[in-house]
Every structure is written in C-alpha cells, then in structure tokens.
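With one protein chain removed, the remaining protein chains of the complex are shown where they sit.
A and B are the chain letters, set down in written order, and residue numbers restart from 1 in every chain.
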Amino acid sequence: MPRDIAILDGPAEAALPRGRRNYARRYAWFVVPAAVVVVAVILFPWLFTLYVSAFDWHLGSERRWVGLENYVRLFTDARFGWAVLRTLLYTVLAVVAPMVLGLAAALCFHRRFPLRGLARTVFILPMMATPVAVALVWTMMFHPQLGVLNWLLTQVGLPPSMWVYSAETVIPTLVMVEVWHWTPLVMLLILGGLASLPTDPYEAAKIDGASPWQAFRHITLPLLAPFIVVALIIRTIDALKAFDTIYVITQGGPGQASETINIFLYLQAFAFYNVGYASAVVVVFFAIIMVLAALLLWTRQRVKVT
Amino acid sequence: MNGITRREALRAGAAALAAPALVERANAQSAFDWRRFRGERIEVTVQLSPRGQFLQQNNKEFEDLTGIRVGLEVVPEQQHRQKIIVEYASGRPSFDVTEISLHVNKRQVGKARWNTDIKALLDDPALTAPDFDFADYGEGMVTYATQADGRLDSCPAGADYFILYYNKELFAAKNVEVPKTWDEMYEAAKRLADPSKQVYGHVGRGLKNANVVLWSSYLLGTSQRDMIDANRQLITDTPDAVWAGETYKKFLRDVSPPGSIGFNWNECQTTFMQGRAAMWVDGIGFAAPLEDARRSRVAGKVGYAVVPRGPGSHHCALFGAGYAIPEASRRKGPAWFYIQWALGKANQLKWLTSGAGVPARSSPFRNEEAIGQSHFPRDFFQTLEASARIARAGLPEIVPVTQFRDVIGTALTNTISGADVAAELKRATAEFRPILEQSERET
Partner (left out) sequence: MVGQPGHAPGPRSPAIRRLRRLAADAGFGLAVLALVSPAVLVFLWMLSLSLKNELDNTAWPPVFLPDPPTLDNYREVFARNDFLLFAWNSVVVSFSATGLALLVGVPAGYGIAKMRAIRAAALILIARITPGLSYLIPLFLLFQWLELTGTLLPIVISHLVITVPIVVWVMISFFEGLPGELEEAALVDGATIWQAFRHVALPLARPGITVATILAFIFSWNNFVFAMVLAGRETRTLPVAVNNMLTFEQISWGPLSAAALLVTLPVLLLTLVAQKQIVAGLTAGGVKGA
C-alpha cells in the first residue's frame, strides 16, 4: 500500500511494546535535521500567513490590524465564491476522467504484450514533462483559427471548438490538459495494486466459469479498491492545487471563466498586492483541501471495512 | 523642496567615488565627463519589448562609453510591473534604473515617493551632458510623466498610441475606404468579411484586462472621454460609457473571429499577420513584427491610420513609459548616466526608424533624412504624428489600475458572450467603486 496514505491510518505507535518505545526514541535524532527544514520552510510560512491574514495590507501602504475582517470579506466576496465552485467543478472533472482512463490504462499495461516496456514509458512521459513548457505548446494548439487541433477536428468532420477561447469550453479544455499530464500517475498507482493481487481468487473464478467481466467486477475491483482510493485522494489534492497550466494558458480567463482559487489567490497577492486578503485566501483554501482530504480518508476507512 | 540637499548629497557621494578620475577630468575640463563613474556597476530592469531588446543588443556601447558595468534584466511587461512593485515595497529594490508603465504604475509609485526627482539631476551640469537637451521632450510627454505634486520622478521614454492597422489588399479587393468614424468602421468591417475564406472584418482584444484599452479607445471618442471625473469619482456606467461598451460589444461579437473572448494582442497579431482580419486597432509597437516578412504574410500590405472619431470627440488612447531611479538606489549618478544614454537623441531616433516604438523626444520626428531611409512606409510616420496630436491617457490615473482593468475587463468580456452592456458596466462599476475609494483614502 502506498506509504503516504497508510501513515494516516491510525495509531501504529501504540502497537509497539512499551520497552521498544523508549528504545525507538533514540531514533529521534535522525529526524531532527529534516524537522528543522520543515519548520523553517513549511511551518514558518504557515504561521506568518496566519498572522498577516489579520491585517489589511496593500504592498506599499501601511499595515492595519483588522482582525477577522479579511475572512468576513472573503465569505461575502461573490468572486471568491465562484472561484470555489469552479475549483470544485474542475476538481471533479480532473479526478474522474484520469481515474477512469488511468484504470483502463493500468489494466492494459498489466497484460503482457510486445513492446510493453516502451509503450509504458512513453505513456508516463507526460507526467514527467515540464508543465509550463507543455502548456505553452498547448496554447498554440488551441488557437481557434490557426491551431492544429481545430484543423484535426475539421478533418474528421467535426465542428471546430473554441477550446480555451470560450467560457463554456475553457474548463473542460484545461481538464483535458490535466488528464494528459496526470493520467499516468493514476495508472502507475493502480498498476502497483494490480501487481500485488493474489492469483487464487481468479483460479477459483475460472473453475466456477465466471466471465472476464464478472471476474473484473467481483474480484479485481474490490481488491483494487484501496489503491483506487489512494489514487483518488492524490488526484483530488493535485487537482485542487492545479496552477501552472491554468496560469500559463488562460490566467483565469476568458473573463473569470477559469479563475480557480489558486488563480484568485495569485491575482490578489501578486497582481493586486492585497497581501493581507491573499493570506486569508491561503488559510481558507488550505481548510478546504484539508476537509476534502479528510472526507476521502474517511471514505477510505469505510472501503477498508467492507 | 529638498532637491538641493539631495543634489548636494549626490555630488558629494559621486565626487568621493570619482576621486581617481579627477586627473582625467582636469585634462578635459570642457567636455562632459562620461567616464566619471567608471568601474561602478548598476542593475537595470526594463520590459520585454523591441525597446528592451534594443537596449540589450547595445548594452556594450554604454559600457564602453562610460566604463560602468550594467546588469540588464528584460522581463515580460506583466511580470515586470509586478516585480518592481513588490521590490519597491520591500524597501530594497534590486535595481538602479527601471522602466515604469506610466499608464499603470505612475500614481502608485508617485504616491509612495519611491523614485527620485530627476529635476535635481537635470539641473546639475556635472551629472547631465549638455547635449541631453531636455527641452527636446514633447510637452505632452513631460506632463504625462510629471506627478500631481510636481515631481518628475521618471524620465519620459516612449509613448504608445492606439492606431488602426488595416490590410490594404483586402480593402482594395472590396473597394472599401479607410473609415473615419467608429460607425463607418463597423460598416466597413461587415463588408470586408469573407466567411468562405475565413477572413474577418475586424480583430481586437477580447481578453479580460487587456481589452479595457480597446473600450477606452471608443470612450475617448465620446464627449465624456475619461473614466474618472474631476473629483476622482468613477464614471464608467454613464450613457457615454455604455455607448463605448455597445460599440465594443458589436465589434467583438459581430465582426471578429470566434474565440475573440480569449484574444490578447498575440492572438490578434497572429490573425492579422495571416491576412485573416482586415482591421485591427492596437498599439503602434506592432508595426515592426507586421512588417517583418519572415513571420508576417501581410508585410508591405499594411495600411496605417489614426483611430476613427467618435460621436463626441476624436482622441487616440495614449500609454507611455518612463525610466526611473529608485530613491533607495545607492548609485543614482551612474543610473542617471544610463538613462541619458538610453534615452539620448541617437537612441530615440533609432527606436523610431526601426519601428521599435515611439520616442518621447520630438527631434526624431523632424529628422527627415533618417525617416526617409526607414523601411517603414510614409503613412506609418504620418499616423504617428497625427496620433500624437490627438493622444489622451487611455487608462485612469489611479493606484489600483490592474484591479480596475480586471473588473471592467471582465464586464466587457461578458458582453462578448451576449451579456447586457449597461447591466454589466453598472455591476462592475459598483464592484470597483469601494476599491477605488479605499485606495484614495490610503494616501
């Protein structure tokens, strides 16, 4: 099982015998350097952000203590509300599509076939490619009149799409880029799951005369469930955090049609210089991510029980 | 004000630094000493543009002239604006010279007094070369760069006017005259369209934020003209503003390519360069790439004209840049030398003749010989001259310009998808008003 999620499962600590626990403490020194780094580059920014979020602070002007005012303003800011909804929509699409495709791809790559290694490597290239570089190329491909994608569409008799140049299609299009990038990660996580499956249930199913679909539905899927949920959690977090691609391709446009929380945050902090307000956005954004992650972990516990 | 003390301080500092050069200077008493700061090192940051690239290519010339070493950074305009503001705000900007977009950042840097007043430097004969000739600057540009409190905290560098680019070939094929009013232009655009060849009558910025300056081009043709009134109150939902919005909507919605909603200058440029749009209203700096036969299919076929007039007046949108020295810089002397070189007569003339931009000085325009040799057509220079006479600020002089462009721009973008203009502008104005009020209070 992927380690990073298993860690949240619960108190394995208690499982150690008491004598061993004192002994285990001696290993604390191994963690100290990393802890220092984490405190410096991760915890410090956190505390600072929390502090700044209580100020009305435009870069270049005086700071003014306003307490929770930024949060009040945030919860009544319709633009932020839309950004949250858009982020959720984007996340749902950018989770479901790679999950389905990634599962299918994992099943494909689990089978043996000629050139499998090469095909798998090519398949995972997108997730390794530099997102900014690829996003710039996508932008050129999306041009409604001169882009290669619309030419391809018209060649197969489909009407041209407006891609990122219309409020209706911009989110699905950005999701498409996200799918291109991150389906391989889902595939790899599930492939790892497939490799660990026991063979006995299949032998039994064969003897019982089950069809391949039945075997998949009743054996593979349930056994894979923990891996699927892990992929789901990771994908959800990443989709919520998506920034590079959206920033490079649309900067949140057209209008505000692809302005997710991250883009909203960027604009507030680095285009409008509302540092205090932006810090409040960070805090709320983090809370949203934590709530969703907790929700998924809870789901995972249920999956494990059944 | 404290100009004199600052000048004295500068002199003292500069003299101390230039001590080894004293002998050389004694030998050349009469001539201006370009090398008094030799051995120093300054950091310069400008926006990525043909002007920026020009400075980059000629950096050695300055270093050879003065012996000052220059670290020149060239950053895309949006990031550049963000970067310098953040650095100013930190109190320790890393640069000694920067380009300032006057139409975006003038008031912000002015109110915060981040830059040094160059008048003190100009008055100092030891620091300003006699042939720098500040009187050569057009009055309009100097006024544009001067702050409300009278400080000149940047040296005018260049102007940018919105002009009308048109495709002469398409105009000839349909026998269309160059339009004189916005309404004529709209009719012309309808006639010029050729759907069978995917040719559109018009192309223009639809992307939020970038599109505000096209809308303001229409607004400048009304009798209202501006976006804030004399009391610094927002007037972006008035009948004139709505007329400009309706004009914007009808150009972008009816006679522009599908997808214009997401078009910034680069998509517009690509479309126009490919001969797929007959008319385009945008900044004058695009003439250079349009006339570049290696990338443009319309090179040599581009017509230039001043923007059409509106029902109430006739103006073209003006934007501009100045070069400034941060108050926090410890190398103001060398920095000022750099500005004198970069914005000197010779370089400003080269900007003009290479189509890199519109110089803030007036002497280049009078240099018939150089203009005659330029590969740009006559009507380009004529358009420039005519535009200069009718230019008027294309954005309001307020601190939160970026947010203004964001909010109004969103409303305009929405109208392209069919939203009601009056309602959108009303909503956007209501949304931006408190932001403006707060920023005005923060003075």
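Note that in this section a residue touches a chain if its C-beta (ideal position, glycine included) is under 8 Å from a C-beta of that chain, and two chains touch if they have at least 3 such contacts.
Just so you know, these numbers come straight off a predicted model, no measurement behind them.
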Which of A:54, A:74, A:175 or A:269 contacts the chain that the document leaves out: A:269
Given A:72, A:158 or A:290, the one touching the chain that is not displayed: A:290
Sole contact to the chain not displayed, among B:113, B:174, B:232 or B:295: B:295
Missing-chain contacts mapped onto subunit A: 2-5, 7-8, 10-13, 15-16, 24-31, 33-38, 40-42, 44-46, 48-49, 52, 104-105, 107-108, 110-113, 117, 119-126, 128-134, 136-138, 140-141, 145-146, 148, 151, 180, 185, 188-189, 191-192, 194-195, 197, 199, 202, 206, 209-213, 215-216, 219-220, 224, 230-231, 233-234, 237-238, 240-241, 243-244, 247-248, 262, 265-266, 269-270, 275, 278-279, 282, 285-286, 289-290, 293
Residues of subunit B in contact with the chain not shown: 43, 45, 47-50, 53, 71-73, 75-77, 79, 86-87, 90, 92, 94, 198, 265-266, 269-270, 273-274, 283, 285-286, 288-289, 294-295, 297
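Just so we're on the same page, only the chains that are shown with their structure count from here on.
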Interchain centroid distance [CA atoms averaged], subunit A/subunit B, Å: 40
Partner subunit A, residues of subunit B touching it in the complex: 82, 85-86, 88-89, 108, 112, 114, 198, 206-208, 257-263, 267, 270-271, 274, 276, 400, 402-403, 406, 409-410, 413-414, 417, 439, 442
Residues of subunit A defined as touching subunit B within the complex: 58-62, 143-146, 160, 162-167, 170, 250, 253-256, 267, 270-273
